[in-house]
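The complex appears here without one of its protein chains, the remainder shown in place.
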Amino acid sequence: MLSPYSMLSPYGRQGCYGADMSANSKKGTHILPLRLYLGIGIALLILTAATVTISQIPLGPYNLVVAMCIATIKALLVAFFFMHLWFDNKFYLVIFGTAIAFLGIFVILTMFDTMRRGDIYQEVAQPIQPEAVIYEKAAPDTTRDHDTTRALPSEHE
Amino acid sequence: MELTIPVHNYLREPKGIKSWLLTTDHKRVAILYLISVLVSFLAGGIFALLIRLELIGPGADLMTADTYNKLFTLHGAVMIFLFLIPATPAVLGNFVLPLMIGAKDVAFPRLNLASWYIYFFGSIFAVVSIYLGGVDTGWTFYTPYSTQSTTSVIPMTLGIFILGFSSIFTGLNFIVTVHKLRAPGMTWFRMPLMVWALYATAVIQVLATPVLAITLLLLILERLFDIGIFDPLMGGDPILFQHFFWFYSHPAVYIMILPGMGIISELISVFSHRKIFGYKFIAFSSLAIAFLGFLVWGHHMFVSGQSEFASMIFSLLTFLVAIPSGVKIFNWLATMYKGSITFETPMLYALSFLLLFALGGLTGIFLGALATDVHLHDTYFVVAHFHYVMVGGAVMALLGGIHYWWPKMFGRMYNMFWSSVAAVIIFIGFNVTFFPQFLLGMRGMPRRYFMYQPQFQSLHDISSLGAFLMGIGFVIVAIVLFSSFFKGRIAGANPWGAATLEWTNTTSPPGTHNFETTPEVTHGPYDFDKVTNQST
Partner (left out) sequence: MTAHPATYRRDLLEHYSDPSQQRDSAKLGMWIFLLTEILFFGGLFCAYAIYRAWNPDIFYNAHKSLDLHLGALNTVVLICSSVTMALAIRSIQLDRVKAGIGFLFATLSLAAVFLVVKFFEYSHKFHLGQLPGKFYTYAGIKGTNPHLFFSVYFSMTGLHALHVIAGMTAISWMIYRASRKHFSAQYYTPVELTGMYWHLVDMVWIFLFPLLYLVG
């Protein structure tokens, strides 16, 4: 098994370029037993059946929670065993975790916006103040399409 | 001792254009990128000068409003996606990263070449878009206008989508290179700070760019098939586009500035002839900027309709992200203190960076405060802020880096007097162009406006004058560097007396395989006392 620090150490187990001391290039290439792969496969199928069955039971908002938990377990089984994350260099786990973490940041911070609109202030369009500076000048030639020097009709409530 | 250009160097062998177009040598890929990126900079610069020309008078002087809209869109898109994002990592990063860590090449040399071809291919789409009349949505492509505009949005966004992959592959390559290909003795904390900066940039590139990809893909689908995801009439949300877009584009600005900060670390240390102060602080601050940069994107959206709750959180996080940048500035200043400072051209650019980036970064904090931003959003204050950090910061650093590594890349020095003159002209021109824009913004001049009220004219005229002055400066830089090929004196391996591996262990220019023997690293990157100085 590769040392978890071999991602941080630059030159594997050797000293320097050209010194080929790795007579054991197969070392670290763990070959998992057939039973493990088949076992994980069966577990995944069982979990699929479970999630379908549970989704038929009305649990309100917990349907989503349960479904996501089961999906997460399935995904972790695929990642840890089929993709060898459990056995390989721990740095690959860091990469995988980083991806999930930043995806989480994206979704959560965006939903801080989308779920909390109008929470603090009522969103009402305010009329533009007729005393604003830009409406003071009366230079009709320099404007293109429409006459912007005309003040907006006041919308006092 | 007579200095000579080594016979066997990466420029001369292998020979032939096919060997360049099929190269796997990171140094040659860097040169390919250098040429492409300079062409893009020229295009973006011409767009800028046309904009400033139009803005000399308040009325419609030279062009229609639609043309103006297309010009500022193209200026932004070309400068950001075709110039700033690739430039420092793909040109200087590609050239120096393997050299600095003692590697023979990057981890995936063919992928490196593919990155360049993808860049080229993506740029073609951008050119096609320009040929078909350009885009007028602004480089930010905000919905709902971008889904309805009749201009050629799809070729441009498709081009940027493709360019994104170039960025991702470069970042991927650099991360693996730093992890796996360091020479014996090159521990993480003996790496030059340029490498730390490139590493942090690469992390941002791989994390953020895919979100840009999906954003542009959804925009294209919305235009083609009206899927309604950003259309309020169909239950969609146009602000969602902004979230998607800025989740990439804010970290993108850190992609643009972080490599520049890496360059500045090198320049300040070498030209103060003093070990960098606070190495670990600077190294970790690069990582901190990379991480915090992902948490602040909503500060571009304070007045978009985003919830006040989110705006408050983003504002607070924005203040946090300034801290690591401040750490760097203070460490650089401390490095200079009691150093033997010399004022060669690269140092002039580094000093410009210190001042201009400080101003730009500070004004970013002003914009990060919610109440201030309500007034300053979409004014020229924002334009001035980002030009201070992107031109005054990233471009100055890039110029400093090009002038610093030029002797290594091509074996020749350039005319130091004229290069310094150009640096001063660019510095003056830059400030004349953009400082008035802070004032314009404070006084209410909106950005992206084709015409304006007459009271803004004097500041606009000053700004346009500065733009042309800057242009002259860039032309002088080009002439000086180009003539170094013919008239430059031979540089030798280490003209600056630096202590990093690309200077101490390779020739100028380096051989194809970088090092004759694998370096064994025994000292840090800024231990100048361990380096025998070559007389310059």
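The first chain written gets the first letter, and so on, giving A and B; residue counts start at 1 in each chain.
Just so we're on the same page, a residue touches a chain if its C-beta (ideal position, glycine included) is under 8 Å from a C-beta of that chain, and two chains touch if they have at least 3 such contacts.
Keep in mind that this is a model prediction, so the values were computed, not measured.
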Of the residues B:Asp237, B:Asp378 or B:Asp461, I need the one that contacts the missing chain.
B:Asp237
One chain is left out of this view; which of B:Ala103, B:Ala126, B:Met156 or B:Ala283 touches it in the full complex?
B:Ala103
Quickly run down the residues of chain A that touch the omitted chain.
2, 6-7, 11-14, 16-22, 25-29, 31-32, 34, 37-38, 40-41, 44-45, 48, 51-52, 55, 58-64, 67-68, 70-71, 74-75, 78-79, 82-83, 88-89, 91-92, 95-96, 98-100, 102-103, 106-107, 110-111, 114-115
Determine and list the chain B residues touching the chain excluded from the picture.
103-105, 107-109, 111, 168, 172-173, 175-176, 179-181, 206-211, 213-215, 217-218, 221-222, 225-229, 231, 234-237, 240, 244, 513
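Methods note: only the chains that are shown with their structure count from here on.
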Chain centre separation (chain A, chain B; CA means) in Å
26
Quick check: in the complex, which residue numbers of chain B touch chain A?
58-60, 65, 101, 104, 179-184, 186, 188, 207, 211, 237, 239-240, 243, 247, 294-295, 297-298, 301, 305-310, 313-314, 444, 451, 453-454, 518, 520
Give every residue of chain A touching chain B within the complex, in rising order.
7-8, 10-11, 15-18, 91, 98-99, 102, 105-106, 109-110, 112-121, 123, 133-134, 137, 139, 142-144
